[in-house]
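Handing you this structure, nothing more for now.
The complex appears here without one of its protein chains, the remainder shown in place.
The first chain written gets the first letter, and so on, giving A, B and C; residue counts start at 1 in each chain.
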Amino acid sequence: MAEKIGVYVCHCGTNIAQTVDCKRVVDYASALPNVTVAREYQYMCSDPGQELIKKDIKELGLTRVVVASCSPLMHEPTFRRAVEEAGLNQFLFEMANIREQCSWISENKEMATERAKSIVGAAVKRVEFQEPLDVKKVPVNPNVLIVGGGITGIEAALQIADSGKKVYLVEKEPTIGGYMARFDKTFPTLDCAACILTPKMVSVGQHPNIELLSYSDVTGFSGYVGNFTARIRRRAKYVEEEECSGCGLCTEKCPVSVPSEFDCGLGKRKAIYRPFPQAVPNVPVIDKDHCLYFTKGVCKVCQKFCPRGAINFEQKETYIDLQVGTAILATGFDLFDASKVKQYGYGRLPNVITSLEFERFSHASGPTGGKILLKNGQMPTSIAILHCIGSRDTNFNEYCSRVCCMYSMKIAHLAHEKTGARVYEFYIDIRAFGKGYEEFYKRILEEETTFIRGKAAEVTDVPQTPAEKGKLVVVAEDTLLGIVRRVPVDMVVLSVGFEPRKDTIETARIFSISRSQDGFFLERHPKLAPVSTASDGIFIAGACQGPKDIPDSVAQGAAAAANALSLIDRKEVTLEPTVAFIDEKSCSGCKICLGLCAYNAITFDETKKVSKVNDALCKGCGVCVAACPSGAIEQRNFTDNQLLAEVESICAAGK
Amino acid sequence: MGSRLEFSYYPGCSLEGMNKAYDKSARVVSKELGIDLTELNDWNCCGASAYMSIQELRAHLLSARNLALAEKEKKDLAVVCPACLTTLTKSNRYMGEDPKLRRTIASALKAANLQYLGTVKVRHLLEVIVRDIGEQEVKARVSRPLSDLKVAPYYGCQFTRPFGDFDDKEFPVMLDTLLKWLGAEPVNFPLKAKCCGGMLMTTNEPVGLGLVRSLLDCAAQNGAECVATICPLCHITLEAYQGNVNKRFATSYKLPTLYFTQLMGLAFGFNRKELGINEELISSKHILAKHVEAV
Amino acid sequence: MESNFEPNIVGFLCKWCAYTGADLAGTSRIKYPPNVTPIRVMCSGRVDPVLVMKALSSGADGVLIAGCHPGDCHYTSGNVKTIRRFKLLQRMLTQFGIERDRVRLEWVSASEGERYAQVVENMTETLRTLGPLNWNGSKEA
Partner (left out) sequence: MANPKAAFYWAASCGGCEIAVLELGKALVDVSKKVDIVFWPVALDFKYSDVESMPDKSIDVCFFNGAIQTSENEHMAKLFREKSKILIAFGACANGGGIPALANTTTKEQIFTRVYKETPTTDNPKGVIPQTKVQVKEGELAIPEFYNTVRTLDQTVDVDYSVPGCPPVGEQVTAVMNDIVAGKLPPKGSVMGASDKSLCDECKRVKGDRKIKKIVRTYEIVPDTEKCLLDQGIICMGPATRGGCGAQCIDANMPCRGCYGAVPGVLDQGAKMLSALSSNFDAESEEEIEQIASGVTDPIGTFYRYTLARSLLRRTKA
């Protein structure tokens, strides 16, 4: 029996109708074989629009539906639901995208209309070959994996754990706390970072529902929403976590001192160390590259002094597999490497430092005990803070790092407070958009900080006047005065921006998620699904998605937790049925497909001598389908016949 | 394009005039290093200078003609003048990115029975020597090291800006590296990529002279005995205007300027004449006598 | 060659990268020639050479296959299979006398709306110059 197809062309207000002559598209569709009805409507996604479809299914007995409107990424679920509500299987519906890839890209109404006809024609031909499919439901494992123990991951972990669900928190470093643990004060309230962070860190360490896996990373992630397996590599700390009481005697006795990463190399740490005193877990690790026992085979002083016998030089790296239903990535960011911008002389000119180095100087437990000092040990009398280092710069990163304006002003305040120095801010624009931020800006202005509107061109030690001798000279065009200014100072602070972590590519690959053009993880929708990804069950939060300040990171951590909890509370999830299947009658057992599946979803049945697809493992890419020389493998909802029908229709439309 | 070390050589206008010694020494050291430079047949103006900002399309056309000629010879284009480098690279890039420009230029080239498919790379000789030839090959040819000759490595404004992805754009190091291979000592020269003032000399000489002076000051204060240049215009400006600087600022600079290719040639053991070293305005005799034996 | 010839291009776009990238071009209101009719596939690795040849033999002037950048495939390595097939397919299509520019494999990430527009503009422009393929018409004796 011939199919009865209904075609609905959406105007999308004027979004489509402005460039596509919808009437002509409807006329064209009406004339296509098996099209029972073709209509146009202002907004198909509105309730009356959906009603139109439902009514026609019931009254005209439609067996197939095509909606020509926006991208399926936008409203496919809406219309699938609508046809299902009218009693038609949702896979008997097809969407023709005549907005994103047609009306919006063209100014030529004639050509856009022709293209729309081609797109609609292809959908009409395709839908004839579509088949009803059943959606499978699988249970959701309530355990959650959180990757990254910065403030974002901490927030998410506590939210989920407090709801009674199990959390595995994986942190690469020996301690959680992330960048926030290294900051002195936080803007705009100027409360000390440690005061607000460390209680949360302690909660994480003590929470019965949180299993903290520090000094560990995720090396593999497989499965599907609700049922993932994460492979965790636990690096050897050479200290037995259960035995260690955190007394710190080992660190005290260790004879080796090396620059501390936590202090940006400005201070020292031992070869057995905790990054900072409030570390969680409060367990030191041995830095194998510097430990005398590991490098020279002698010492073992720490072992001798440890009252609990917690030091274990034989400890090995181990791998564990965790079963989780959802994952939250809160992997954070890297700071921009200031030495890349040669004209500012970082690494070449002494007393040019980064903002994070300033934080460490300013921190009471930092390398200088909270004093801002020049290389010669004196206090600076003038300090320049250069904004947008590595940000808003086509040579490096085009995006705004969002936090530098505010933290630069915080630094101005701290610098002024601690040294009494004259402080200059070289900025492009001041972006003080958050709650209390503009007020903070005003406060800093009133503290007599000199704001010079102009991106610094360079920092030089080549003097042009006697006053510049022995100083660092910041050269910038003051765009308010329209002159080039040369400002001699003692210290230059580079307000470095955020960058995607160096391992972002690898992490994205492990979790099969995408990155946006700037390299950060890509959210499902920039406005409506900011912590979801294109992969169901995997969420992103905090600065791994893009530069963010602490309030926004915490908000995202909580949002991701809510998303994960909502998924867990649904108890089961539906799987897209667009998987591959093998017709045994056609399979000759040639094994061409076997090695092609990235998920090992194809196995060979030795008794029947045919290949088989495991539905639960198949992700529905269709690689095997295209390779099968017998045409024995098909992909549901992407069958050869469906795709060929589209091809034929498009080609015929071009004539 | 053919073997990496075979190039169509584009000298550019200045190397036929005031900067003959650059041309001479570039050819000599290239030959020594096995870089085959065959002068591009029938080359024309690169389109640089004021042309690009006044008649952009025509400048591109001039540039494209040179590129088309090089493509016909199936070789990449080697240049020594950073202005030529910038202009030729600019046209090359713009044509690749802008189909409309490509079409317009294609139809113009067609009138001259030429076509350009976009296969030519434009490269500065310094970059070819440092990156393609490399340390080992260069050092192997140093027969007379420029032992501890203190040189200010001067790149000028256009070597890496805006298109040079081969070195840091604001603070290049390639010439420093090469000078070390030759046994010389590149001094700290923070103004290495600053404006020489050349383009200002005809329109606003006081400003231009000020720029030359700061370069000389900086080089001298850092102990440089000479300046190594890679740009014909920088070279002329630094050398020919030292007298005016001295007059205006009551200074007494006599800092020799040498093309990097001349310094290479010296280290490789060529005599002054072969390298055009006798042709400079500020004699380098005294420093060479001190550092380079029996030149 | 027809002066106002507009090529008809069949585009196979992977759902995760290229299709989303193409959507982004639209959302960003980037203007480019509407000469590609997209067919959405889950992965560029689904694009069977049969589909490409079907398109060419049915009257398409060109075929664009666009997927995630190598290494960024949503399915780990589906696009590697696409490259493998594409390389051999190109060899064979060349033997059939079909210009290389008519069948293109391009990488467009979900965030590269601009790049997608450029790819299409470039391809359309090239095909305008190459003229119609008209395979059916050229086939008979």
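In this text, contacts are C-beta pairs under 8 Å (C-beta built on N, C-alpha and C of every residue); 3 or more make two chains touch, one makes a residue touch a chain.
Since the model is a prediction, treat every value here as computed from it, not as a measurement.
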{"item": "Touched by the hidden chain, restricted to displayed chains", "value": "A, C"}
{"item": "Contact with the hidden chain (one of C:Cys43, C:Leu89 or C:Val108)", "value": "C:Leu89"}
{"item": "Which residue of C:Arg40, C:Lys54 or C:His74 touches the chain not shown here", "value": "C:Lys54"}
{"item": "Missing-chain contacts mapped onto chain A", "value": "585-592, 594-596, 609, 623, 626-631, 640, 644"}
{"item": "On chain C, residues whose C-beta touches the chain left out of the figure", "value": "48-50, 52-54, 56-57, 77, 80-81, 83-85, 87-89, 91-92, 95-98, 135, 138-141"}
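By our rule, only the chains that are shown with their structure count from here on.
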{"item": "Approximate Å spacing (C-alpha centroids) for the pair chain B, chain C", "value": "43"}
{"item": "For chain A, residues that touch 2 or more chains besides their own", "value": "none"}
{"item": "Where chain B touches two or more other chains at once, by residue number", "value": "none"}
{"item": "Chain C partner contacts - residues on chain A that touch it in the complex", "value": "71-73, 97, 99-102, 104-108, 111-112, 114-115, 118-119, 122, 505, 508-509, 512, 514-518, 522, 534-535, 578, 596, 598, 619-623, 625-627, 635, 638, 640, 643-644, 646-648, 650-655"}
{"item": "Partner chain A, residues of chain B touching it in the complex", "value": "168-171, 190-191, 214, 217-218"}
{"item": "Interfacial residue positions of chain C with respect to chain A in the complex", "value": "6, 8, 10, 16-17, 19-20, 22-23, 25-27, 29-43, 45-51, 54-55, 58-61, 68, 71-72, 74-78, 81, 85, 109-112, 117"}
